[in-house]
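My questions will all concern the structure given below.
Of the protein chains in this complex, one is absent; all others appear in place.
In this document, chain identifiers A and B correspond to the written order of the chains, with residue numbering beginning at 1 in each.
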Amino acid sequence: MRQTLHHLAVTTQGQGLIDVTAPIRQWVAAQCVGAGLLTIWCRHTSASLLVQENADPDVRADLLAFFRRMVPEGAEYRHQDEGADDMPAHIKAALTQTQLTIPVEHGAPVLGVWQGIYLFEHRAAPHRRELVLHLLCD
Amino acid sequence: MRQTLHHLAVTTQGQGLIDVTAPIRQWVAAQCVGAGLLTIWCRHTSASLLVQENADPDVRADLLAFFRRMVPEGAEYRHQDEGADDMPAHIKAALTQTQLTIPVEHGAPVLGVWQGIYLFEHRAAPHRRELVLHLLCD
Partner (left out) sequence: MRQTLHHLAVTTQGQGLIDVTAPIRQWVAAQCVGAGLLTIWCRHTSASLLVQENADPDVRADLLAFFRRMVPEGAEYRHQDEGADDMPAHIKAALTQTQLTIPVEHGAPVLGVWQGIYLFEHRAAPHRRELVLHLLCD
């Protein structure tokens, strides 16, 4: 069993879900042809990870709208120094995932046919985000 | 260190929490007598995983009721093609877990005494769900 680490940069252009499935699949396939265990870590507290349907784009639009309704910007937050969208961003990150660990079979993460891996950007301004990928493989 | 993979099918009969602790414990015990690391992956975006109290069934009823209040069915969703319960199902999956990784000690996941592992079915119709189990063990 051996392990490999990789840092993956993702550029974001405001709030939204960025599909990172393809670069993650490619990196795993280049490291591992058999069974393994992939871990994805998001190094931020105002962006997070989400596994969601990769078919109908309306699902992603509805998800974004739901999280905006549930965690609106507003005057009720003490933390305002970094902009009105910052505290809602921290809360949305708390309600979703900072990390995913996915079994690997035949050199590929065992995602369901409708599952995509998304970086969930919660800030309005463009950001450079960093994911750390860790793979165990025979 | 060696790894083992297993696909576990779970049949669901509408929205609810299905206790999958026993089949998971049994599979782990058959593979590993010492220390290890168990990962459970749910291959769906309208069903998810949850660790919850396994004692008072009222806790599960209250959880279901809370998620129904927080994510009601309604006309505000664009995504309506797959039924009124489908978009709320995706949102409930986003708010809970697609994956759990649990240390294993003496051949058993280190669950607390009140912790059970549940498949959280968010769709109204019966479904056949699939979990992938991955185990690392000495």
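Of note:
One rule holds for everything that comes next: a residue touches a chain if its C-beta (ideal position, glycine included) is under 8 Å from a C-beta of that chain, and two chains touch if they have at least 3 such contacts.
Here the structure is a predicted model, which means the values were calculated and not measured.
Considering the full assembly, B:Gln115 is the residue among B:Thr4, B:Thr21 or B:Gln115 that touches the omitted chain. Where chain B meets the chain that is not shown, the touching residues are 1, 35-37, 50-53, 56, 58-59, 61-63, 65-66, 70, 95-97, 100-103, 105, 110-112, 114-115, 136, 138.
The chain not shown here touches chain A at positions 1-3, 5, 37, 39, 41, 43-45, 70-71, 76-79, 81, 87, 90-91, 93-95, 97-99, 101, 130, 132-134, 136.
One rule holds in what follows: only the chains that are shown with their structure count from here on.
A separation of 20 Å divides the Cα centre of chain A from that of chain B.
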